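One structure is given here, and the rest of the page talks about it.
Taken from a larger complex, these chains appear in their original positions, while the remainder are omitted.
In order of appearance the chains are A and B, and numbering begins at 1 in each one.
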Amino acid sequence: MSAPTEGKETVNTLTVPGAVTSSELLAVVASRELASRRTVFAGIGLPTLATELARLTVAPQIEVVYESGVCGAHPSHLPETIADAVLISGAEAVLSMPALFGYVLQGGHIDVGFLGAAQVDRWGNLNTSVIGDWQRPAVRLPGSGGAVEVMANSREVFVVMRRHTPRSFTEVLDFCTTPGPDRALAEGIRPLGVGVTRVITELGILAREGVGEELRLIAVHPGVTVGQVREATGWDLKVADSVETVEPPTAAELRLLREDVDPGRVYLR
Amino acid sequence: MERTHTADGAGKVMPMREAVAAFVHDGATVGIEGFTHLIPTAAGHEIIRQGRRDLTVVRMTADIVVDQMIAAGCVSRLVSSFVGNSSAGSLGELRRRIERADPAPLAFEEYSHYGMVCRYLAGAQRLPFYPLRSYGGSDLPGVNGDLRKVTSPYPGPDGEPEQIYVVPPVNPDVTIVHAQRADRLGNTQIWGLTGVQAEAVYAADKAIVVVEEVVDEEVVRSDPNRTLIPAHAVDAVVVCPRGAHPSFAQGYYDRDNAFYRAWSHISADPERLREWLDEWVYGTADHAEYTAKLGEDFCAGLAVGEALSEPVNYGRRL
């Protein structure tokens, strides 16, 4: 129950063959970014798909830690929540929340944290609290969950955003629930990691290497132009010197995702 | 914290009605914990039936049962770090209250998960504050004046004085948790996700433990490490099978995911929400009736199979 990453499903007709859903696309792209990572703090939904696929492809050694307290899950079925009973039975360890948040997360054991958000800004700061004014919001969103802690204590953070619109990629957040390290440092607080390093969207991939840097467009999905991405972004988006084109999901990746990771199409829908 | 002791030191088992009447008072601060797992729904329903008013509810994940308690007019203040219907949608009543004060405002204190955990840790340990490496640069301290900073008396990594955020303790008047089992003395065993239940109980003045079953003391004592909440911290043990529905009890029954999805629709319409409360809470005398109304076939659909822990040897002096 970190900030939710789920939204309404729409087939991304812009960029890939109609047979590939945007869930599949985002999961595949995110999974590739997990190569060489060890410990991942994952919410449910796309992060689950991405980490499970990564385990079968580029990162067999990966350990997923769930906010609920589960380390080293071996689920018999694809979990429907981060606290699903199938994550607990057969897990390597189940920790209390003080241990999970205090020792594992704040203790510095997480390489990559996955987060979603309603709004992200150019520094990778996130809003999951409200649209509008906090005191009397137009939309009350769920709030932080553990997102504040995931951002402050993971070495780096991947954000998955289905919708890439000027409203969600915004110049000024309506509310900063989860600050990146630049905002923390401005207040004299030293975070462990570098904050958001990847934002994976339906249009492409934004990247940011560390403190003091803005998100830059580094890749687009096939058929998407740099101009389209800049148009869909609410600030003057920086663009890498050479923007790559994301390699579409391979047949092997799609087969693993559909047949091994989520045969019941819980998230692939 | 002073604890209730029965006259003969014997048992603390009592009916839900009695436990709520004895320990949950109008105007009280009520901790309700269980992180997705073991949510004490039946206790929340009894609070609704008894018409409690002006409660401050403290709960990390304010979910369906909190939405129901708000709709029933029990809650005037909420302290929480996640106000959503899991990943299944929205809490309709909560959103109407916060977004439009409809039909009445709801005071809301917003935290992050670990901020809430640390408030319970401070409460359980009788500390004036608890430090955590969160909130630097967040807008949350701007809307929550209880998020404050302390300067460490030790030099930071760069040799400079280091600042860190702290949260204040929370000490509920009563904490309610659900567990798989306890003995009649109150020694409570939980497995699977154990969340922040022990801390929430130790932070509170009084504690109600709702259990799937009361077991012989010998069962509890065969595995003392499984006792997360010792008897000295418990005031009432309430036996209430399936009392966590629609959440789950590891090894007893599974989560009712369909109801979570349904709640987003039920709660979106105030009329429909009211009808649901009339039918399922006010219309049932207790959780046994609620469960009977769910029906045996329905419950059978949430049944789980067996996956027993391997026993360990505690040893016996020869």
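Here is the rule we go by: a residue touches a chain if its C-beta (ideal position, glycine included) is under 8 Å from a C-beta of that chain, and two chains touch if they have at least 3 such contacts.
Since we're looking at a predicted model, the values are computed, not measured.
Undergrad: Using the labels on the shown chains, what is the complete copy formula?
TA: Across the full complex in this file, the copy numbers are A x2, B x2.
Operating definition for what follows: only the chains that are shown with their structure count from here on.
Undergrad: For subunit A and subunit B, let me know how many angstrom lie between their CA-based centres, rounded off.
TA: Between these chains, centre-to-centre, one finds 28 Å.
Undergrad: Looking at the complex, which residues from subunit B come into contact with subunit A?
TA: Counting only subunit B, the residues touching subunit A are 35-37, 60-61, 80-84, 86-87, 94-95, 98-99, 101, 110-115, 117, 121, 132-140, 143, 156-157, 162-165, 192-196, 198-199, 248, 250, 254-255, 257, 304, 307.
Undergrad: Touching subunit B in the complex: which residues of subunit A?
TA: 1, 4, 6, 44-45, 67-70, 80-85, 88-90, 94, 96-98, 101-102, 105-106, 125, 129, 134-149, 152-153, 173, 175-192
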